[in-house]
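Note that one protein chain is taken out, while the other chains of the complex remain in position.
Chain naming follows the written order as A and B, and within any one chain the residues start at number 1.
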Amino acid sequence: MDSAGLGVRRGLAFVAPALVLIGIFLVFPALWTLYIGITNYQLTGPAAANPQVVGLENVLNAVRDPLFTNSVWLTALFVLFSAVIGQNALGFGLAWLLRPANRWLRRTIEGLVLLSWILPGTVVAFLWFAVLSRDTGTLGVLLGSPETSWLVEYPMTSLIIFNVWRGTAFSMLLYTSALAAVPPSQLETARLVGASGWQTVRDVVFPHIRGHVLTNTLLISLWTANDFTPFLLTSGGPNHRSEVLPVLIYRQALEGGELGYASAMSLLLLVGNLVIALVYLRLLRRRA
Amino acid sequence: MSPLWMVRRIGFYVLITMVLAFFAVPMLWLASAPFDSKPGLGLRWPDWTLRNVTATFDHPFTLSSLVNSLILCSVATVVTTVLAALAAYALSRVRMPGRDLLLYLLLLLSSVVTGTAAMVPIFVMMLQLGLINSQFGTALVIAGGMLPAAIFILKDFMDAVPRSYEESARVFGASPRQVLSHVVLPVARPGVATIFVWAFVNAWGNFLLPFLLLRDVGQQPAAVLLRTLYDEGGSANLRVIPVFSLLYSIPVVVLYLFVSKRYGFRFHGGIKS
């Protein structure tokens, strides 16, 4: 096991700096946040002077709050369609289709896809306003219906398409390298027996990259579930129709000053993340 | 040249063109609006001018905010990459009890802390540590939030480095440190480079933490400045925003191009779970 001859002691020394930093700047504030979640703490007003521990009241209120349930539903849709299906499929599709393509084409597409991933969120928001806004928006002009305000009339669809655009790069990178690990001889055999593209993917490629699919799906699901960029595009509107959880939490914490309540919702988001991770671990274990 | 083959070929190119358009069209704004005499939220052939550029450079904080961003993100990125690489290597090679569980827990906690709900704890803690108004302190907080995911991804890279390399190196009497720097790192370099860019991009876009932890506009990074380009009624200053968006995007693109040319930008060998 210990091929590097590190030894447990030296191994710990390698891990320690990262753990210290994580301990101070991540674990400690995170636990504190979870504690705030059981108080009625507010940023200003009387409850700021004397916060009281209210136990699970915040959590119960959240579960009963139609805004919260609406938000959970939207987040689930957002993760399912933009990450689990959209980014996964497009990322894999690009990786698969571009294998035989020439170098120049491949580089151009990879470069563009990566650019959409690395541009700062605020800038990306402006780019998409220019696509989706009314009257002058590119999409409206292209489709010949400039009077459509896409972000108002189809808020979730817009966000999902946006997030596919924004996040596909990671899946594409990961699948490109995963496909490189599939033995070429097996692909060749599949071709010789006349298997179709889809059959090849299902019977030859997928068993090899199953682990990658799961890792990829976990990471992009978590990132999407916690993504705050939708706020920059729609602020959760119109009328809460695109208010995914991070946006709801932000609005409760900053616009409402309800830090206790917002923290309790963060806790629930964490539980949601935990469920995603557990499902993933189970699938992974079943494979092994 | 069977007809079927032709159809497939055409289908392939139509598909590729659509994908290209999907990814390219939104970016055109960044090429047109900065140089348009009447920039708006929409795409049009610009009425060319450089007045927006002059206006942007006349803004007192444009350049300083970019410099601040560079300092802040360099520190955060270097700290993240180095510590994550060390930790990922050790976690990949040494069997430690509860290793996977620990990694997952940290990954999950990182989503709580990057959210807004954690701002009071972070603020109060930084105040007590005397790190308010410190670029370095702010960079550490950002790094702390990124470390779990970085370790998580890098560990898979490290797992993919064949152990036989290290074993042979040890046979020739190399110390663990030498093994790491001369054998493992060169092989894992594309992965480290990828994490480096990933961390930089994440830190580069962070708004809330620098805004709360650094006191004055003069010390704040570009991500904060971009959000201040509004007038008293909250209307966006569209003369400055497009040019500044462009300036603000250049460093990440340059970094990506540099890294991808020099080290290759891909998950070579892959995340192997």
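In this text, a residue touches a chain if its C-beta (ideal position, glycine included) is under 8 Å from a C-beta of that chain, and two chains touch if they have at least 3 such contacts.
Just so we're on the same page, contacts and distances are computed from a predicted model.
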Candidate names "Formate hydrogenlyase", "Ferredoxin", "Acyl carrier protein" or "Sugar ABC transporter substrate-binding protein"; UniProt protein name, chain not shown: "Sugar ABC transporter substrate-binding protein"
Shown chains that the omitted chain touches within the full complex: A, B
Option touching the unshown chain, where A:28, A:96 or A:154 are the choices: A:28
Touching residues on chain A - with respect to the absent chain: 12, 16, 19-20, 23-24, 27-28, 42-49, 129, 133-134, 149, 151-153, 233-240, 254-257
Chain B, residues in touch with the chain not shown (by the definition above): 41, 58-61, 119-120, 123-125, 127-129, 132, 208, 211-212, 215-218, 224-225, 227-237, 240
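We take it that only the chains that are shown with their structure count from here on.
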Residue ranges of chain B touching chain A (in the complex, touch as defined): 12, 15-16, 19-20, 22-30, 33, 40-44, 79, 83-84, 86-87, 89-91, 93-96, 104, 106-122, 125, 140-141, 143-145, 147-149, 151-153, 156, 163-164, 166-167, 170, 176, 179-180, 184, 194, 197, 201, 204-205, 207, 223, 226-227, 241-242, 245, 248-249, 252-253, 256, 265-273
Residue ranges of chain A in contact with chain B within the complex: 1-8, 10-12, 14-15, 17-19, 21-22, 24-30, 32-34, 36-37, 41, 43, 90, 94, 97, 101, 105, 108-109, 112-124, 126-131, 133, 135-138, 141, 165, 173-174, 176-178, 180-181, 211-212, 214-216, 219, 222, 225-226, 228, 246, 249-250, 253-254, 259, 262-263, 265-267, 269-270, 273-274, 277, 281, 284
